[in-house]
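Apart from one protein chain that is not included, each protein chain of the complex appears where it belongs.
As written, the chains take the letters A and B, and residue 1 is the first residue of each chain.
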Amino acid sequence: MSGPAIQVERLVFAYPDGRQALFGVDFTVERGERVALLGPNGAGKTTLVLHLNGILGSVAGGTGSGRIQIGGTGLHREHLGEIRRKVGLVFQDPDDQLFMPTVRDDVAFGPANLGLRGAELDDRVHEALVQVGMQDHADLAPHHLSFGQRRRVAVATVLAMRPEVLVLDEPSSNLDPAARRELADILAGLDVTLLMITHDLPYALQLCERSLLMDDGRIVADGKTRDLLGDAELMRAHRLELPYGFNPHSVPGPER
Amino acid sequence: MTGDGLLVAVDSPVHRIPAQVKLVALFVFVLAVVSTPAAVFWAFGVYAGMLVAAVAVAKVPAPVVSRRLAVETPFIVFALLLPFVATGPQVSVLGLELSQSGVLGAWNVLAKGTLGVIAAILLSATTAPRELLAGLERLRLPATLVAILSFMVRYLSVVSDDLHRMRVARESRGYMGGRVGHLKAVAGGVGALFVRSFERGERVHLAMRSRGYTGRMPLLSVQGASRGQWMHGVAISVVAVVVAVAARMVSS
Partner (left out) sequence: MHVPDGFFNAPTSVATGLIAAGAVGFSLQRASRELRETGPALAGLTAAFVFAVQMVNFPVGAGTSGHLLGGALAAALVGPWTAVLVMATVLLVQGLLFADGGLTALGTNITLMGLITVLVGYFLTRALLKVMPRRVGSVVPAATVGALVSVPVAALAFTGLYAIGGAVDIPLGKLATAMVGWHILVGIGEAVITAAVLSAVVATRPDLVYAARHLQQDLVLVDADGNTSTVSPDKPIAAKPAGRSLGIGIAVTLVVAGGLSLFASAHPDGLEFVGAKLGFDGAAKDSAVAASPLADYGVHGIGNAQVSGALAGIIGVLVTIVVGLAIAKLASLRANKAS
């Protein structure tokens, strides 16, 4: 096991309706890094992360080219199972992710596909639910939960698979301030490589030392989150705006 | 409309019977009702009595049952027309010329249909959708069908909410429209709804695959039914079968 956690080279992709979303993407994320993926609506962020475990792209039979390596393993058809175990993806809309009749069934879905059964499976489910503080809601139906609770369960469904790389698509969207902070606490406490898409720039600064900026299907900037957010010109050129009164140089970040 | 169907969430002996037992019992019961000759009126009285007792034991409020009987309405209309359009010997009731066979036919449709609906209401009011799915799985419904069913039940509320939101959005922008305009607006919204639903289906599938799905859904965790539970649950339909057989013997 060697090599960076994520390595993407010259990635190109078009959706089946003919719309091209990625025009040659390159970047590398080292083990243990926490990286934010920023960019305006329609930049191709979601499309990009769906490539990281072979859901979209040529491995999945789509139109595209380029090379992806996860932890040194090339993304090929014969490694798909292993890569999907390593890369945990939390979707933008928890309703997409929670499809089983109860929370417990849903969290168990991934580990069961890994071959876990019986007590081992139950332990894994319980542990993941405890991590996000949802252990008391195991027997409820997902559609009976609040949005923030659903988001937390969605994170648990992925944690239950013990991924090495955790990829989150806009985890803080639609959360109230307390739920947003609780989720940040959960994420900050995890020992994994983290790639997080977000429009919530203070959140990116709080959790991720480094950021990638994407626009029009390309990576247009890569650097320290604080520097990126402080570059007014760059920000304006790519439709990014800081919240009113927020100064990226005057708040603490994750740097030690 | 939610994905919960018509469940009345209380605890009762009927709620506790495993779903697969209830499904079999319901099916046999309705089959008995359907094959009972229409003219043996007492048999329908017995069935109705059994259902009333079961509804009471299940603690399903009577107004809930009667409200839900509304699904039957179109066929009530059909049944009520029968005496006027059917052929054969006529009888005169309150000065109306009615067809004898039509009257009995109307009774036949109404009685059997209503009993069937009440029995189905009893099932849906006492069984959570998830248990129903597990029951169907236990009864060896093909796994693919169970999987499709379970996704449908899960996303029913999401899709219905989408539909509702779109209507609210339309109407809150002052949309009134005439009859044709209404149809057009509804249809356009429905088109967008399909794209939304379908794309969600795609995303759900992606989410499943990213958690290691390769074509087999894990079995839903359910307990099998004990012999006692089977006896218990099927008792009511055995009685119904006895009644049906007796009714047949009486009428032949």
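Going forward, a contact is a pair of C-beta atoms (placed from the backbone, for glycine too) under 8 Å apart; a residue touches a chain by one contact, two chains touch by 3 or more.
Because the structure is predicted, anything quoted here is derived from the model rather than measured.
Among B:P13, B:P61 or B:G201, only B:G201 touches the chain left out of the display.
Note on the undisplayed chain: of the listed residues B:V10, B:A53, B:L80 or B:M152, the one touching it is B:M152. Residue-level contact of chain A with the missing chain is found at 10-12, 14, 16-18, 20, 23-24, 61-66, 99. Annotation for chain B: contacts to the undisplayed chain at residues 1, 5-6, 23, 26-27, 30-31, 33-39, 68, 71-72, 74-75, 82, 85-88, 99-102, 104-106, 108-109, 111-113, 115-117, 119-121, 123-124, 129, 132, 142, 144-145, 147-156, 158-160, 162-163, 179, 182-184, 186-188, 190-195, 197-202, 204-205, 208-209, 213, 215, 217, 248, 251-252.
Quick note on the criterion: only the chains that are shown with their structure count from here on.
On the side of chain A, the complex with chain B involves touching residues 50, 53, 55-56, 81, 84-85, 87-89, 91, 93, 95-97, 99-102, 105, 108-110, 112-114, 141-143, 157-158, 161. Only residues 2-4, 129-130, 133, 150-151, 153-155, 157-158, 200, 203-204, 206-214, 218, 220-221 of chain B touch chain A when the two sit together in their complex.
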